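Just one protein chain is left out here, and the rest sit where they should.
Moving on, here comes chain A:
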Amino acid sequence: MVSSTPSISFDTLKRENLFRNPPKDKSAFPALLAAVQPHIDSFNAVTVEGGLLDLARQDIGVKSVFNGKNQNENLGDKLSLRVDKIYIGKPRISDRDKTSLRREIYPAECRERHITYRGRLTVKIGLRINNGSWISQDREIGNIPVMVRSNRCNLENLSPYDLVEHKEESEELGGYFVVNGIEKIIRLLIVARRNYPMAILRSSFAGRGKSYTQFGVQIRSVRPDQTSQTNVLHYLSDGNVTFRFSWRKQEFLVPVMMVLKALVETNDREIFDRLLAVKDRENSFLTDRVELLLRTYKGYQLYTKKETLQHLGERFRIVMGVALDMTDMEVGREFLRKVVLVHLEDPKDKFRLMLFMIRKLYALVEGSCTQDNPDAIQHQEILLGGFLYGMIIKERVEEYLDQIIKEVRREVMRGMLIDFNNKEHRTKIFGKVNENLGSSLEYFMSTGNLSSPSGLDLQQVSGFTVVAEKINFYRFISHFRMVHRGSFFAQLKTTTVRKLLPESWGFLCPVHTPDGSPCGLLNHLTHKCRITTAISDTSSIRKTLVSLGVTSPATASLPSSATTCIQLDGCIIGWCSLKLARVVSDTLRYWKVEGTHGVPLDLEIGYVPESKGGQFPGVYLFSQQARMIRPVKYLPLDKEDQIGPFEQPYMSVAVTPSEISPGESTHVEFDPTNILSILANMTPFSDFNQSPRNMYQCQMSKQTMGTPGTALRYRSDNKMYRLQTGQTPVVRSPLYSEYGLDNFPNGTNAIVAVISYTGYDMDDAMILNKSAHERGFSHGTIYKTEKLGWADEKRRGGTDSKNLFGFVNTEDIEAQIDDIHEMDDSTDEAKIFKQRAYEKLGIKEEWLKTVDIDGLPKIGQLVRDGDAVAVYHEVPKESDAGSTRPRNKVFIYKGSEEAYIEEVRLLGTEGGDNKPMQQITIKYRVPRSPNIGDKFSSRHGQKGVCSQKWPAIDMPFTESGMQPDIIINPHAFPSRMTIGMFVESLAGKAGALHGIAQDSTPFRFDEENTAADYFGHQLKVAGYNYHGNEPMYSGITGEELHADIYIGVVYYQRLRHMVNDKYQVRTTGKISDLTHQPIKARDSVTLRYFAIL
């Protein structure tokens, strides 16, 4: 990817034009779309025609059941079931609805109505009776949440113009789900690298049983449909090896020899020969152990493949839950297919890889190879949301089939006669099975909890989804780039998993991780890191390898000379000598970048050279999904190469062109900033700052009151923050424009003086110029949306609501209200009389100040705590008609602050039930001008609290009469060493003076060309002090200050933590005797507890 010519100019007209006329073809910000692409692509890969769901249904296979009572060996008729097709429809309104013209549902409606954006899930079930032909039957099994902008979304491939038409942002990214009106995303999760046998040392392995040791080789094998099964080989202290797997959350152990003998027809000699190359046979450590391995297996007295399969089948028949008429041998085969190295299809491949794993295990025990670090990104990949979603659907559908079978069995056991040929009997069975798979997926999306019988080979059961909060755009976009290590590791007491390892270079951002409990577990992808979502074409790799002189395992077993194994996605595809391995990997890389010989560009060529006690050598090729990949420049061809985390530790990638050492470096980074995430790249001159400050900035930019989007009108989030006067920063990097962040400004350019002026700027306090405040500096707004009504009660299984919005006696009120209003209230007596008139109508006078005659609040009305916002009443019962009029009741506005009614939405329901209005939402607007106690921060982790709004006449001023908007204390700098902020101030000042935007990309300056000189020079040209200092005058005395003051332009963010949300003052109630401070409720409980003791 050769990045387009980076522009740092403001491009005001271009931006304005884009905003006025959203493009009708494609987005102007492809980089932004690329940031969420992994989410959308993974979902598409699942649902596309012939996609992963299709592979999943093939893997489910055929399930069968009999209607006999299993007496006298008579099984009865056999009903076979399979899934012919799983189909997810696009979101549409239900067929019961007859009134709507447009049948599609768009995400904006779901957000406004607080419903789920979902499409219909349909399975085509294939049925076969005995050996008849297959008949298909469609079953609708609920509605499942659909990813926005995926191929199942009505917004797919829409242009920015059309998106705006559908009430979305012009740059709507998608990649999330809308569940009950809330935007949810499935977190990216780090899992073990697929199809690579990892050597593991784990003390818990030793606790597994007698003679178990800490040594093991583990492989996470992934089926083509992306479901996985982990296999582990354990080393026993006597030299034996056991095969372990877990099936439906239960663990099983099988001697590895049994698995080997079941896979292919083999003998001990062959196993010995294939396990040990000629060189290894002089190594008595290895020969002893292999001999023992073979010898102890003799005890089982199983010699042929058939015998072994039968033995396995007999043992695992119940566990696997297979059909009754399967022979033991078939069950044994099914066991191998479903459990052993499931990424491979051919038993011969499985056999070869199993031998390789045993060899690696022995090498680990011997010490000739080291353990693989499961915490290093080298041995990790990303579990993408879409794939996880597909896995859950697969399991649910399989469970659905199992339920049908269970239902048939239950009926048969109860003595019912079931005739499979009878259609009524079949419908009866289907009717008894829970056919609402959609609700379980909706449950998963809304809670993030996984309820699964198999556990999906994952280490956690909860925390899979998070709310994609739109506090500001930075936070929103970060959700999509976030990768989590897994909630299992959050409880771990050791810090090893949290460490930043050098392997992560270029894939995970070293800066962008939160501090505190999720530190190091919650990382963010670098902005150039991509995740593969499709298999690259490797069809001609084997041929290419043979042409390079590699021995193919198809033609020969382990050749005596060959020592290095070549694997493609965990399948052994060749053997070669050590020398040749290097040549092979180098040649492959050349061809891959060149694009010839059918080597795809995103193929990962992990060449692990021979070493003394290092990683087990070999050439490991990876071409499948879920790999992280990033672009670097390949020097021999001067072209872009895509590299992955497995190969990177064995490559020499220079960071800058000057760093290239001839003969050693093969690659060079396109840009040193490629190691940073999107947000970390937005910190100006971050290379000048002490590193933790950059981390703080990444955190704070996500808590800024900024611009969450432009389609706020069509959203009804619980709480939304908005900065009224957002500006584009003067100092920014080209990436700022590339990601189109001007659409979502996050702060204001402020004139900042670094001076200790009033004493009110101690300890990270800052002084705000009162006039700046009055001109609207950092003015913000909070939008709060409240749901009113009774729709939720009904959803929770309550009866039909008995309430209605509006006045019960609208006509009477309309007729009389004007007269009552105009009634005289000059005397006390008249007041009472007027009061009575209102009471007679069943209303209160003050209600009508905020509520219209329809019972809903007036738009634009100011409301305070306790004001009525909606009127409702009970529906008069038909039985006691005419007896008493139900009373008018009100919903009131609760909130300590004044708010304005911004929007009122009347929400209807789907379906033609003709029900009256049961739910409304009211959006309140709470204005929040900057207040004393509100939090602000620059982009360098320099947060501070506003301590005073200082009158402009008392503010210091420069010789040109300039006054600062913000004063901060010089003491904020020495210990924090945020030099970047000084440079930004300098650059911002020069930029403002010359009317240009300044490039703040880190790593652009060095000792010879300093930033201070570059920007100082600009200042000098503009007639200002080279160092950015200016003489200033006291605003109070008018005298010149003794020192020159550092003053410049810094981009300031207003953080969302505001005193108005926080202050809790209490003047009455209990106070502590000792401190005279109010006692918290919790403390008083504790005190009482102590008193009892």
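By definition in this document, contacts are C-beta pairs under 8 Å (C-beta built on N, C-alpha and C of every residue); 3 or more make two chains touch, one makes a residue touch a chain; residues count from 1.
Here is the rule we go by: contacts and distances are computed from a predicted model.
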The complex's invisible chain, by UniProt name, from "Translation initiation factor eIF2B subunit delta", "Nuclear pore complex protein NUP43", "Ribosomal RNA-processing protein 41" or "DNA-directed RNA polymerase core subunit rpc10": "DNA-directed RNA polymerase core subunit rpc10"
Option touching the unshown chain, where A:G806, A:G944, A:G980 or A:P1002 are the choices: A:G806
Residue, one of A:G549, A:G776 or A:G866, that touches the chain absent here: A:G866
Of A:V232, A:L276, A:L848 or A:M1058, the one touching the omitted chain in the full complex: A:L848
Residue among A:D41, A:E112, A:D761 or A:E1030 touching the omitted chain: A:E112
Contacting the left-out chain in the complete assembly, out of A:R102, A:K249, A:R269 or A:R414: A:R102
Interface with the undisplayed chain - residues on chain A: 97, 99-102, 109, 112-113, 804, 806, 810-811, 814, 817-818, 821-822, 848-849, 851-854, 856, 858-862, 864-866, 896, 903-910, 913-917
